[in-house]
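Dropping a structure here in structure tokens format, bear with me for questions.
Here the complex is missing one protein chain, while the rest keep their positions.
Here is chain A:
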Amino acid sequence: MIRFFVVALLAFAAVATAQKKSGYEFSSRETQAMQDDDAANPGFLWVQQGETLWNRRDGAAGKSCADCHGEANNSVRGVAARYPVFAPEAGAVIDIEQRINRCRTEHQQAKPLAYESDDLLALTSFVGKQSRAMSIDVAIDARARSTFERGKTLFEQRQGQINLSCSQCHDDNWGKQLAGSPIPQAHPTGYPAYRLEWQTLGSLRRRLRNCLIGMRAEAPPYESADYVALELFLMARAKGLAIDTPSVRR
């Protein structure tokens, strides 16, 4: 009896590996078709812009991304599948947006790009697109462990006026309907994603803020390290799923 209870508890604790599904599988056929056709996927407007920015010289150093990294399909292939990572020079776990801005300030001697600016989204989606169809494989080593644990705590902790945790929807009730659409498993395979609700491309941070606001919790400012912790936890949780940036979601 106790053994049965333990097994049952484990089954409810997280999405079982065999049942792990990308948000793509929860999308309608129309939305999937929009994502699958690169000519119809509006995310490619940003990818195209990102390619231009990749090759454009910027900052006091007069260098472009390509001057150091060369062809993006070689140099940054796989990056979106293994980020966020611990960056020793930052002394913290950083995501791709922060990596791009560190490159800008340190190597290009340019101003960092604002969160959700078209330029930052363009570069992030261009970098992300190079990892399309690759399996997510984020390393949680000793240096990233505390950030991962922070993310896990945030995911499982009840918060906001309706006293809800992320886990209650995305672990316990995925697949059921919420406000007319299925609750996905919260695997961030496709960010930055073009959300039809936003009518634009947006980052994972923006998506997390959406959920927090929906929970009537206070969304921390964009710069908050809590987002990186959640991103790291979610990416580790999505291990094995394929990157589909830039995705189209409802």
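Quick note on the criterion: contacts are C-beta pairs under 8 Å (C-beta built on N, C-alpha and C of every residue); 3 or more make two chains touch, one makes a residue touch a chain; residues count from 1.
Everything below uses one rule, namely that contacts and distances are computed from a predicted model.
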(request) Just go with whichever of "Transport permease protein", "Thiosulfate oxidation carrier complex protein SoxZ", "Pimeloyl-CoA dehydrogenase large subunit" or "Phosphate-binding protein" UniProt uses as the name of the absent chain. (result) "Thiosulfate oxidation carrier complex protein SoxZ"
(message) Can you tell me which of A:D58, A:D118, A:E149 or A:D226 touches the chain that was removed from the display?
(response) A:D118
(message) Looking at the full complex, which residue from A:A92, A:L164, A:I183 or A:L196 touches the chain that isn't shown here?
(response) A:L196
(message) What does the interface between chain A and the hidden chain look like in terms of residue numbers?
(response) 39-40, 42, 44-46, 48-49, 118, 122, 196, 199-200
